[in-house]
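Only a single protein chain was left out; the remaining protein chains are all shown in position.
Naming follows writing order (A and B), and every chain is counted from residue 1.
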Amino acid sequence: MTISKNYSNLMIKWAKDLFPLCRSLTGNGTLSTLKYFKKIHKEIKIISFKSGTKVFDWEIPLQWEIKDSFFEHIKTKKRFAQFKKNNLHVVGYSYPVNKILSKEKLLKHIYTLKKQPNLIPYVTSYYKKSWGFCISENQKRKLPKGDYKAFINSKLFKGELNLGELIIKGKIKKEILISTYICHPSLANDELSGPVLSVALIDYIKKKFKNNKYTYRFLFVPETIGSIAYLSKKYKILKKNVIAGFVLSCVGDEKKFSLVESRLGDKISDIAIKSSIFKKKNFKKYSYLHRGSDERQYCFPGIDLPVSVFCKSKFGDFKEYHTSADSFKIVTKKGLEESFIVMSNIIKSFEKFLYPRTKYLTEPMLSKRSLYSTISKKDVKNEDYLNIIVYCDGEHSIFQIAIKLNKSLDYILEKINKLKIHKLIY
Amino acid sequence: MTISKNYSNLMIKWAKDLFPLCRSLTGNGTLSTLKYFKKIHKEIKIISFKSGTKVFDWEIPLQWEIKDSFFEHIKTKKRFAQFKKNNLHVVGYSYPVNKILSKEKLLKHIYTLKKQPNLIPYVTSYYKKSWGFCISENQKRKLPKGDYKAFINSKLFKGELNLGELIIKGKIKKEILISTYICHPSLANDELSGPVLSVALIDYIKKKFKNNKYTYRFLFVPETIGSIAYLSKKYKILKKNVIAGFVLSCVGDEKKFSLVESRLGDKISDIAIKSSIFKKKNFKKYSYLHRGSDERQYCFPGIDLPVSVFCKSKFGDFKEYHTSADSFKIVTKKGLEESFIVMSNIIKSFEKFLYPRTKYLTEPMLSKRSLYSTISKKDVKNEDYLNIIVYCDGEHSIFQIAIKLNKSLDYILEKINKLKIHKLIY
Partner (left out) sequence: MTISKNYSNLMIKWAKDLFPLCRSLTGNGTLSTLKYFKKIHKEIKIISFKSGTKVFDWEIPLQWEIKDSFFEHIKTKKRFAQFKKNNLHVVGYSYPVNKILSKEKLLKHIYTLKKQPNLIPYVTSYYKKSWGFCISENQKRKLPKGDYKAFINSKLFKGELNLGELIIKGKIKKEILISTYICHPSLANDELSGPVLSVALIDYIKKKFKNNKYTYRFLFVPETIGSIAYLSKKYKILKKNVIAGFVLSCVGDEKKFSLVESRLGDKISDIAIKSSIFKKKNFKKYSYLHRGSDERQYCFPGIDLPVSVFCKSKFGDFKEYHTSADSFKIVTKKGLEESFIVMSNIIKSFEKFLYPRTKYLTEPMLSKRSLYSTISKKDVKNEDYLNIIVYCDGEHSIFQIAIKLNKSLDYILEKINKLKIHKLIY
């Protein structure tokens, strides 16, 4: 079994294990998710922030715990939107409710998707006190007349927000940041795909590069407030050391390969992702105007880290996004494996071949090393060795070389590895 | 009434008042035009150059005065090309003539437009002694046989060339140059539209920004020789202080919004105009190879000021150009108002928001300021506040931000103003 196949089996298992938990910005679902990963990599450090703590312009919210929720038709006792059946049914951060009200009044607290009438939407109201239920539009249309009991057994209290950090020290302090988020309930692509890929990459780095050059910082944060909280403590060191960063989001489906560029679109993280995926037929590049995850904080002018986003289908750009259809029907082993290959190739490039350089002053003789044909005939096609080596000038990154040759990063990695074996580059 | 509507009423009035005057490089028509503006803004300084003065490679020409001109069919006494009916009938700078000549010989001095047979062309011969009449092609075809008297009651003598300068001092010496020309007879778009817009902008700056930051230099010059004469005296101070300049030409019609780029096309004046007009459906950008007014002098290598041209329909690119059809049939209140809005937005941008900057290190919390939705649902469209603020890094001008977001400058101005009110940028 190839390495990537092996990791894809693990990733899908982890994701399925974690799917049922009800994660949010705070609460036990998120903490349990972090603890699950800590069992795999005990070096994961859980960092906590108390509710009410000021972090830049923001404040850590109350902790939210939810045990159950539904609404019940008084007359028939029929229950709808049962949290225990699907945790998307409750609006995230709903405060506790237990009251009888008319259908009309209830409907003001019900969210549906008119254009996707079979699906339950995912809705939150973190920073404004509110409560509500999410159901399919079709179900809403069929709700019987009469009064209802709305029941939400939740708690909002001064607790804490938790996030995970794992640092793999390298020979040098310059570091590569890989960040993903842990704050959505049962969503597969727009939640679990990123964390499980991160966990696999941690394993890959530890095993593959026993003596890795760069330092790697993996973050598992509740989106927005989590990265802001973390940055409020660590932004100086990140600003000093991060040479490239990657936000992993929606990396589990098989539909596309997407890059969301950094704020200015000119960073090594941009070209690293681009070179890995631009030859895929369903490659899509988005400008920073289409951002949406924690790159919003990492790239903000004051901090301005070189961070880009890697997605398969970009958040917001696949129809299952933020609905009950974001499940293991779209997140697959194959989808996760493809993402693992993309990211592990990028890491391998950083570790081994970032700015390849030849020591030769003119072309080395490749034919004596069997890298070039010995006979000169019309239409003999030689391989790309010479095309690669002429850009191994110490100024072109391996990513730029791939783009220049209009070849994918994995192809270039294979060839450049052979050139290194032959000591033609270093 | 909006400010711009108010100015459009004034502009059209001024232009109509001044239309009948026969302006040229020199002479009373031009001087009277300057004096008319001086009544509105007494700070306008009239600067004079004596005929024969050397200015760089050029020489100030003789002063030209014209009282009357026509040609008369001897037999029928019928008069044609009467100056008193339309001052385009006489070739600019014609020397005095009073003689009888055959139709054949007369025709050598008659100019028409074969492709626009109903219109009188505008023709000049400033630097080569000549005389002539301009009539419509249709009229020419119908001229009766026989001898004619050609009569031009003009004078060419050592006099002076006049131009107008108005400086609004700012808090700093860095200045914005706005230049327009006063040397064409009864033409509306390719003459009066620019000066009346300048006069309105002077008023706007004085009233809107009582304590303006930048210094503004407004010039009203006879084209080419006027700007050369002015530069011969002032180029050093302009080279030192001008950070952006705008030539206003043909800004009164409703057909297009045009930018003629500076010599290298990379100046802030280029992007200032572009950001104001690039979202108009009839926007047109011209390279410097299509220049034609005083940017020819301002951008010349030795002086090389950052000057661009703003036009509605660009000189040479509308069919009424340099004909008797360049009248108030094409120059309208609406056309002038649109131009006022473009230029006043640019000035407002310079004065208030040129390089906006946020003091925040991560995203500020916009929802608590009602600039962002408090509920997170699929397909909630938030406004562009965050998209703007991420480029408020002190390095992107407001013009670049508009281009980056693919939004017009007025839209960005409105949003950025709100961000400033909320103290999110400074």
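Everything that follows uses one rule, which is that a contact is a pair of C-beta atoms (placed from the backbone, for glycine too) under 8 Å apart; a residue touches a chain by one contact, two chains touch by 3 or more.
Being a predicted model, the structure only gives us computed values, none of them experimental.
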Report summary line: The one residue from B:Tyr127, B:Phe157 or B:Tyr426 touching the chain left out of view is B:Tyr127
Query raised in the report: Which residue among A:Ile172, A:Ile237 or A:Val390 touches the omitted chain?
Result: A:Val390
Query raised in the report: Contacts of subunit B with the missing chain: which residues?
Result: 56-58, 92, 111, 113, 121-128, 130, 224, 227-228, 231-232, 235, 263, 288-289, 296-297, 299-304, 321-323
Query raised in the report: For subunit A, which residues reach the chain that was dropped from this view?
Result: 357-365, 367-368, 374-378, 386-387, 390-394, 404-405
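Criterion: only the chains that are shown with their structure count from here on.
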**Report entry** Inter-centroid spacing, subunit B versus subunit A (mean Cα positions, whole Å)
**Finding:** 54
